[in-house]
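Only one protein chain is missing from this complex, and each of the others stays in its spot.
Presenting chain A:
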Amino acid sequence: MSERRLADLLAMWRIRAFEEKVRDLRAEGTIVGSVHLCVGQEAVPVGACDALEPHDALFATYRGHGWALARGVPAQALFAELAGRASGVNGGRGGSAYFTAAEYGFHGENSIVGAGAPIACGAALAGRHDGSNRVAVSVFGDGAMNQGAVHEAMNFAAAFCLPVVFVCENNRYSELTPIADMVRNQRLADRAAAYGMPGHRVDGNDVEAVRFHVRDALEAAREGGGPTLLECMTERLVGHYIGDAETYRQPGELERIARREPIARLREGLLADGVPAADLDAVERGARAEMASAAERALAAPLADPATAREHLYA
């Protein structure tokens, strides 16, 4: 049991170390443009991806670095993509907000809020015809719950009993605006009932709880039970994007949410179970070393070749 929890800790540390490295590279200008980190939200991708089969399809948002890593996309290829290298996972075409790595069952980030949900329905629909028993997972934020495309996708999936798991990462903010100001019923999982599908609010900072609920939803989907909506309650410990001044935060808010964050929490649990602190520190060190070296190797590669900028438009 503590072995799996150590593996969870490592998986979460890998994401955090990746994101912190990205933050540094963005600050020094090696990475440019808008970057949305998932620091604090690591338990959701780690718990969810653990339960996925290789042929399942995952659709994420621009806050998707953690999902790509949890799905097994190599960190080096992601760093290379962020820094516009030819060796990047999309050869520099995707960038931070639009990673795609189909060979890892990672069918893309998306930087149009809510746009991935209908596409996930299509991946599930295709699975009905190709005999793969594929489940599609659509990940989006709380703010995306107010997008027409998401409402349409949920009804579509429910009406046709499609194997889709809708994972809402409720970090309480849409960019700079609290979700509490934008909806009357703040229990977003309640909306599932209106579509006739199960909906659960999940402690999204508890990797085990996420794993449990995603597993359940995947199983139901595979057995013909149709879609599920999981509202994973979590917090981002950083701004909406790198550079966000976070003026919308309440005084003391960051300190408060830092106490609930998934890595510190799992670490405390493991300590309480008698795992030596030195072992836990080693996990963190290992993850940081891995990411430092992945970044270094990625940055040693040449920039994308401008002469190739028009390639890959058509078959």
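Just so it is clear, a residue touches a chain if its C-beta (ideal position, glycine included) is under 8 Å from a C-beta of that chain, and two chains touch if they have at least 3 such contacts; residues count from 1.
We take it that contacts and distances are computed from a predicted model.
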Among "Pyruvate/2-oxoglutarate/acetoin dehydrogenase E1 component", "Inner membrane protein YgaZ", "Peptide ABC transporter, permease protein, putative" or "N-acetylmuramoyl-L-alanine amidase", UniProt-listed name of the chain not shown: "Pyruvate/2-oxoglutarate/acetoin dehydrogenase E1 component"
Contact partner of the left-out chain, one of A:Ala126, A:Ala264, A:Ala292 or A:Ala309: A:Ala309
Residue of A:Gly131, A:Gly148 or A:Pro251 in touch with the missing chain, whole complex considered: A:Gly148
Positions on chain A where the hidden chain makes contact: 31-34, 62, 84-85, 88, 90, 92-98, 110-115, 143-144, 146-149, 174-177, 181-183, 247-248, 303-304, 306-310, 313
